[in-house]
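Pasting a structure below so you can have a look.
Here the complex is missing one protein chain, while the rest keep their positions.
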Amino acid sequence: MTQQMTSPEHIEYVLRLGDNALILGQRLSEWCGHAPVLEEDMALANMSLDLIGQARMLLTHAGRLEGRGRDEDQLAFLRTEPNYRNLTLCELPNQDFARTMVRNFLYSSFQKLLWERLMTSSDAELAAIAAKSIKEARYHAQHAGDWVIRLGDGTAESHARAQGALDYLWPYTAEFFAATPVDDTVAAAGVGPAWSELETAWEALVLPVLAEATLTVPARTPFRSYGKFGRHSEHMGHLLAEMQIMQRTYPGAQW
Amino acid sequence: MYTQALDIPQQNTEAKGPRTIENPAYQAEFDAKIDAGGYIEAKDWMPESYRKTLVRQISQHAHSEIVGMLPEGNWITRAPTLKRKAILLAKVQDEGGHGLYLYAAAETLGVSRDELLDALHSGRAKYSSIFNYPTLTWADIGVVGWLVDGAAIMNQIPLCKCSYGPYARAMVRICKEESFHQRQGYDLLLTMMKGTQEQRDMVQDAVNRWWWPSIMMFGPHDKDSTHSAQSARWGIKRISNDDLRQKFVDATVEQAKVLGVTMPDPELKWNEARGHYDFGAIDWDEFWNVVNGHGQGNVDRLAARVKAWDDGAWVREAALEYARKHDARDSQAA
């Protein structure tokens, strides 16, 4: 088997993908029972279920690559905060429907590009996960994008909320494309693209939708976030405390 | 997916249905259809009292579904494994879907979903009071699936054949989707019972708290039930509260043995002569207290629903405004 040959960078890259899905899936699940209409409650739960499904496959895969016997749940629930490698954007609180939808749109547009590239990964399991996940990301980007347009071009209040959400979230998208040595190693091995390569294509996807939504794209600022390097926002600790409580309180129990 | 106490009195929702005039010829046709076990469809003539009873019953049922998302939703973010998180989220989402199907069935009777929600939010409409009990531990998620969904399924299966077509069809879809709900709860409990003593104690504690409320879900005794006779005549209630309750107790006691838990009722024992389990007296004061708003969760549950609705108002308006603008632009372009 090739397990011993897997580079730590390759494992971290897969973990990062898994953690994005896990943490955003967790955030979206908070909406269940509280959405603006029943129809949207169903839609948000579907998106959350897709992401939790992706997280399970990716974390299982990361655990196998690592070869230390950790399964999806040990990885999901029993790591300490700096060992989670998700984008900071995924862990930010939902706030309101505008922030939730703008985030889903920015994130799933990025995922669409990423999964497309990962379908030809030299890691066959990752390629298979990508082939499944890209369909989900396409639908998420479609649904969230249609909502961004409706909120942006709806009432004065919805426009203000959507613009506020975009202003708040936009600086966090710089992290998507921050160069890392991990990406360089992984890209050289043909496992997946360096995320920094995707910026132009991502802007080509999101800018027209934001324009149709009559939203103003903020200028880039020096603000940087570092979730994918393991340095998270203050929100992450609270999310983990809640998500991990059962596994932390009852070590080793079966559920 | 839950229905109980469908004859709980409440202020009637005003229905503006078609052709509400009382007419002997229509009445005779309606009675003949009911007696032949046929279906009444949305645009068919129906007595106003039949319509009102259905609106009350279906909307109480729909409200129960969406309020019922809250106690289980309380544990989604804390589910102990990713598999259980996905199962629970899918299940709670199903309850939302069931609420949606039921509101749609009620809407065929000439009321809007917004009117029905307004009745819920203002406290005029009732929902199943089982959801006013708190979910305190993860074992509650299993017990709610096993006992509460189990009781609900017993109540609901006969409704798949109820006389009102749109309601019956909604119930068929609901019962089909519902079939995994009770099983996932029992499966969750089986896993916990195979675990540590602490886990087994947690399950027993949850059973102790949910057993009596779940058998109250079948509503008052037949002799105290106000609408049962008329509803049976109309084919919108096919089995009596007490018969369903007995059926539930008989089935559940056996399942408890397999699980290895006991019910908190010293009088629960097999009665050879009746061929059924006897059980202790139900505390109806407790039942009516919760129905009348004094349960642990009543205030919080309703507040959560009202908050979700109020917080969503700007979203619903925005989407309508967008549609209005674009309709106007399209018609200008045409």
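A few remarks follow.
Per-chain residue numbering starts at 1, and chain names A and B are given in the order in which the chains are listed.
Here is the rule we use: contacts are C-beta pairs under 8 Å (C-beta built on N, C-alpha and C of every residue); 3 or more make two chains touch, one makes a residue touch a chain.
As a working rule, contacts and distances are computed from a predicted model.
For the chain of the complex excluded from view, the name given in UniProt is "1,2-phenylacetyl-CoA epoxidase subunit B" [choices: "TRAP transporter large permease protein", "Phosphate-specific transport system accessory protein PhoU", "1,2-phenylacetyl-CoA epoxidase subunit B" or "Universal stress protein"].
Only one residue from A:10, A:150 or A:228 touches the chain missing from this view: A:150. Of B:72, B:107 or B:265, it is B:107 that touches the chain left out of the display.
One chain of the complex is left out; on chain B, the residues touching it are 41, 43-45, 93, 97, 100-101, 104, 107, 112-114, 170, 173, 177, 316-317, 319-320, 322-323, 326. In the full complex, chain A touches the hidden chain at residues 37-40, 42-43, 46, 142-143, 146, 150.
Assume only the chains that are shown with their structure count from here on.
Centre-to-centre separation between chain A and chain B, using Cα means, comes to 36 Å.
For chain A in complex with chain B, the residues that touch the partner chain are 22, 26, 29-30, 32-42, 45-46, 48-49, 52-53, 55-56, 59, 72-73, 76-77, 96-98, 149-151, 153-155, 157-158, 161, 242-243, 245-247, 250, 253-255. Chain B meets chain A in the complex at residues 66, 69-70, 73, 76-86, 89-90, 92-93, 96-97, 99-100, 103, 138, 188, 191-192, 194-196, 198-199, 304, 307-309, 311-319, 321-322, 325.
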